[in-house]
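Dropping a structure here in structure tokens format, bear with me for questions.
Of the protein chains in this complex, all but one are displayed in their positions.
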Amino acid sequence: MQELAVPLNHVLLVSSLLFCIGMLGLMIRRNIIFILMSLEVMLNASALAFIAAGAHWGQPDGQIMFMLILSVAAAEVAVGLGLVLQVQRRFKSLDMDDANRMRG
Amino acid sequence: MRDYIWLIPLLPLISSITLMIAAPRLTHKIITLLGVGSVGMAAVATCALAIEFVGNPNPIEIVLWTWIHVADLAPRIAFYVDGLTLVMMSVITGVGFLIHLFSSEFMEHDASYARYFAYLNMFVAAMLVLVLADNLLLLYLGWEGVGVCSYLLVGFWYQNSANGHAARKAFIVTRIGDTAMAVGLLLLFTELGTLDIQSMISSANSEWEIGDNLPTIACLLLLAGAAGKSAQLPLHTWLPDAMAGPTPVSALIHAATMVTAGVYLIARTHGLFLLSPSAMTAVAVLGLATSLMAAFTALVQTDIKRILAYSTISQIGYMFLALGVGAWTAGIFHLMTHAFFKALLFLGSGAIIHCLHHEHNIFKMGGLRRRMPVTFWSFMIGSAALAALPMTSGFFSKDQILLQAYQLASIGPWLWLGGLLGALLTAVYSFRLVFIVFFGAVNTEPDREIGWRMAVPLTLLCTLSLVGGYFSLPLTNVFPTVDAGHPAHWVEVISVAVPLLGVLLAYGLFLGRQLKLQPWMEGQIGQAIRQFWFSGWGVDQLYNSLLVQPYSILAGMLKGEPIDRLYNAIVRLNQTLHQWLSVTQTGRMRWYIASMVFGLIFTLGIAFNVAPGAI
Partner (left out) sequence: MLEIILFYLASGVALAATILAMTRANAIHALIYLIVSLLAVAVIFFLVGAPFAAALEIVIYAGAIMVLFVFVIMMLNLGEKGDARERQWLQPRIWSGPAVLSLVLLCELLYLISSIEGSASAGTVTAKTVGIALFGPYVIAVELASMLLLAGLVGSFHLGRRTLERGS
């Protein structure tokens, strides 16, 4: 049974791939909605790495970190989407580069 | 009353805080009632306490609470009342009340009437804490408290920058003594492990021998503190300048109470001083030197308040002389009588200044005898007591000091001679003041005679100055009894005769003009000495060139901030770097992300190479 289980480095590989895809999305997209989605993917990828490591040791800590990441993601999305609404209202566009005038 | 001793300092404190907070909402009448009434009530309470104390003259100890508790240090907020405390309290509240009453007329038209009483009440509270304190730390609290109030009141008319300067000078010069005293307290604490005065003295007596070095050092440090507060050499320069404050303040703080705190400190810790004969000698010699120096200076001053200020320095010098020769009771007795007659003189001068449009120069006064009879008689009695003419209070106290000084072994007769010279000078300068101000031609017409709130305190203080010598102070349990053997009869006769001679001399010099000083004074040497004395023996100039000027020069050198140049260079470097880096701040999110990713890659790459095993 033990040798038949999922190898840890494969799970981590999936996690790394997901992270890099998310990062790529973060860099190439200009729409703020997509940027937020990419962030979700990256957070999820790191959560996967935590779960895998926690499972490897058979300890609950990995899942606890997952929950903390979950709450960070929830808070981030709530604020981020609020910002999206404000950006849309103010610039009439969701293009990140339209909002790059810096003030103050 | 014993259980309510804490009320006595609390009453003026409450009044002071009320006046500070609520002054704009209070009417003139209520401010007066609060300011004067609170001290009056404290005086009544002190009186009740005194009556009770006479019936049962054991020291009273009241512990209120523990102030701080750090390791071995656990000073309490505790009051200790014995005969000495009671004398001081009576002076503070009694004379203080009369001066408050006087102030209510003197300051009547001042814009900051409430502020004045707030400070003055605060002073009374702090001074009471000082004398009531059971340990030296609490005493130090009161000590600093009165220092602050003195500073605030000297600079009371702060719109004039000279007053502010005088206030700062008073504060800073006393601070030098206070620092020495703080060092002394620390030394006593580390050596004896307690700051409670009574237990400290008893453990000092069991641990130290007479003539040890440690008690001498500790006593000299305490003496430095006392000299700073009591304006003794070499820290006396602040007191003449402190006359910038309102005159009742000079009467209360700079004559009757605060400046005698040094005397009280030494008397309170006399158990320590007895362990160190050399420190005692230092106290006596310092006192005598100050006394003579100030008396010579007072001879030639022209500002009425400065004359009185130097006379105060001189009289406190007498008290130090008394303490130094072991005449504890006589010293405290002189403290009390001095509080009466010096407060009287200051209030009298305040009355003159009040009625003469703030004129301070005695040569612009003159002939006031008939214009201001109450003030004239106050001044007469005050000066008689100051000059220690027979039957006045000053006579009894000064006589005791001189006689006990004479009985001291070895240097005693020399101290006695010096004291006699001082007494002669005192008589001359005090009656010079009286003759110039009240006799002769009228130079400035007073615009009024004083009202009852000024006259009543003057009258009461006159009475006290006359009969104060018959008081017997409850000090027998406080101080070691001195063997009061009678010296030779001629010593007493001379002690009595010298002040009379001084008055005659003053009459001859300044009123009758039988003695012609004029040609001698006009001469070069006469002028030089006169100028030297006038400037207070050049001490101010000496300090100026010795301390103030070098400091100014150093400050001038540092004004360009030489060390800051280094920091400024760093600042400029950072500014340049900032300008370079701010080019990269474009506001384009994706560039930021890309640079973060690049940084991540770079850092991971370095980590591979530097510490492959750590990952």
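First chain written, first letter: the chains are A and B, and each begins at residue 1.
Quick note on the criterion: a contact is a pair of C-beta atoms (placed from the backbone, for glycine too) under 8 Å apart; a residue touches a chain by one contact, two chains touch by 3 or more.
Just so we're clear, the structure is a prediction, and the values are computed from it rather than from any experiment.
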*Footprint of the hidden chain on chain A, which residues?*
2-14, 16-25, 27-31, 33-34, 36-38, 40-41, 44, 47-48, 51-52, 54-64, 66-68, 70-79, 81-86, 88-89, 94
*On chain B, residues whose C-beta touches the chain left out of the figure*: 590, 594, 597-598, 600-601, 604-605, 608, 615
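Just so we're on the same page, only the chains that are shown with their structure count from here on.
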_Taking the mean of the CA coordinates per chain, how far is chain A from chain B in Å?_
74
_Quick check on the complex: what are the chain B residues that touch chain A?_
585-590, 593-594, 597
*asked:* Quick check: in the complex, which residue numbers of chain A touch chain B?
replied: 23, 26-28, 30, 35, 96-97, 100-102
